[in-house]
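Removed from the display is one protein chain of the complex; every other protein chain stays in position.
Up next, chain A:
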Amino acid sequence: MHRLGGVGLAAFDRQQLSQRSFAELSSELSQAQVDLLHAQLDQFRTALVRFASTHRDSIRRDPNFRHAFQQMCAKIGVDPLAGPRKGGWWAEILNLGDWQYELGVQIVDVCVSTRERNGGLIEMGELVRLVSKLRGVAGGVIAEDDVIRSIKTLKPLGAGYEVIDVGSGKKMVRSVPMQLDEDQAVVLAIANQEGGRVSEQLLVSRKAWMPERAKAALENMLLRDGLCWLDDQDEVNGVAYWVPSAMHWDE
């Protein structure tokens, strides 16, 4: 019985030949696939661009729609913030560059003007409220999402703008370069639960901290970072610390 293709050197040559053919075939296949992929992506891009221009106004006006668009982009792996133009997709395709930029400026405006009062840390809800106030009715509705996205674009400024999660769904925006250590984050979380008021005793009883640790964290926030105010006439504990950014101000 003969071995298919024969034996010996001839067989070896034939094997090499077929290997090469297979290799060529596989790269041909890949090229075809790549070409197809390119075509599909182009088609997709066109469709997305068309969608974006059709709905540009809705995106500009309605935060829910904006959010849904963002979600859609995320799902398909498109990062609206990426791209050659500053502001990425929002600027390039949607022509929302000005809109985005204006929002960024307004956020900085609010952060800077409240910085004296809160030490450079502002609660997200208050930031949204004050930015909305600045924009007025004509500005359209702004949601937390929009602010978070805008802050991302502020990062290259190097001014330290950052969103901080303090737990239980609360977020704060930091606008000064500051080392917010873990203990301070805990203090902030408690402050947010207590309408701005924290005390050593509260930290000891709620978080089982040693008194020294509580005192150190609070004193750092007070003296070093200017993030809280002292109250030495506190009725409950004698001494309490108030975090303006966690207090509810009715202006």
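Quick note on the criterion: a residue touches a chain if its C-beta (ideal position, glycine included) is under 8 Å from a C-beta of that chain, and two chains touch if they have at least 3 such contacts; residues count from 1.
By our rule, contacts and distances are computed from a predicted model.
S.K.: Assign the chain not included in the display its UniProt protein name, restricting the answer to "DNA repair protein RAD51 homolog 3", "ESCRT-II complex vps25 subunit", "Geranylgeranyl diphosphate reductase, chloroplastic" or "Trafficking protein particle complex subunit 2-like protein".
M.R.: From the choices "DNA repair protein RAD51 homolog 3", "ESCRT-II complex vps25 subunit", "Geranylgeranyl diphosphate reductase, chloroplastic" or "Trafficking protein particle complex subunit 2-like protein", the unshown chain carries the UniProt name "ESCRT-II complex vps25 subunit".
S.K.: Sort through A:D98, A:E116 or A:D181 and give me the one touching the missing partner chain.
M.R.: A:E116
S.K.: Which listed residue, A:C111, A:V131, A:A189 or A:M247, touches the chain dropped from view?
M.R.: A:M247
S.K.: Could you please point out the chain A residues that touch the chain left off the display?
M.R.: Counting only chain A, the missing chain is touched by 116-117, 119, 195-197, 222-223, 226, 229-234, 240-242, 244, 247-251.
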